[in-house]
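All protein chains but one are shown in place.
So, chain A:
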Amino acid sequence: MVLELKNVAKSYKGKRILDNISFEVKEGEIVSIFGKSGAGKSTLLRCINGLETIDKGSIKINGEYLYRQNGIYVEVAKGESLKKIRQSIGLVFQNFNLFSNLTVLENIILAPINVYNLDRELAVKKAELLLDRLKILDKRDFYPYELSGGQRQRVAIARACILSPKIICFDEPTSAVDDEVKKSIAEIIMEFKSEKIAVLIVSHDKEFSHSISDRIINIEGGKIIS
């Protein structure tokens, strides 16, 4: 399993946001978390990526615990373990969150060079291969503001997968994109599947979720309902 959630719960200001969530994602599997706005799906994705803490339960990514229930406490991964987890999981934000002061190439190679000590030349080569595959190699030295929404999304995808993660998460990948871009996102996701990379999609786009996923998890009021 590349992702395992066990009894994950989270409350905010006394309100239950996530309630006893458990599921697993296998290698190369495409799983969509579907639900209305406010159902808790984005919070769940943020917890899986370590952007929010959880109150109860465990989250395991590629064999390493990000959060682990230990008695009444939840232990959080630190140091090398956290580094391994970060390398195993990539996240494509809804609004991409590209670093506006860096070029496309710099956005992609920043973490591999500075966090994972990858040789610069090798990182550039890997990034260029990815950009070529995503058909935006000609934008390599552009700044994010010079790109269209679809191109920015591709850069965000390249940034999320440069370290060859085992699972890539997408937060609302089809919000505010036209049908053409939607089609190309679906193609990219299917390519991940063929490379045995798992994909976790959070979306309220029913048509997209159903057309692309191996499995759909429906969430309502912070609970898995089916």
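We adopt the following convention: a residue touches a chain if its C-beta (ideal position, glycine included) is under 8 Å from a C-beta of that chain, and two chains touch if they have at least 3 such contacts; residues count from 1.
By our rule, contacts and distances are computed from a predicted model.
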Ask   = UniProt name of the unshown chain, from "Phenylacetate-CoA oxygenase subunit PaaA", "Dihydroorotase", "ABC transporter membrane-spanning permease-glutamine transport" or "1,2-phenylacetyl-CoA epoxidase subunit A"?
value = "ABC transporter membrane-spanning permease-glutamine transport"
Ask   = For the full complex, which residue in A:M1, A:V76 or A:L110 touches the chain that was left out?
value = A:L110
Query = Which residue, A:F34, A:Y65, A:F93 or A:F192, contacts the hidden chain when the whole complex is considered?
reply = A:F93
Request  = Identify the residues of chain A touching the omitted chain, counting contacts across the whole complex.
outcome  = 49-51, 82-83, 86-87, 89-91, 93, 95, 97-102, 110-111, 114-116, 143-145, 159
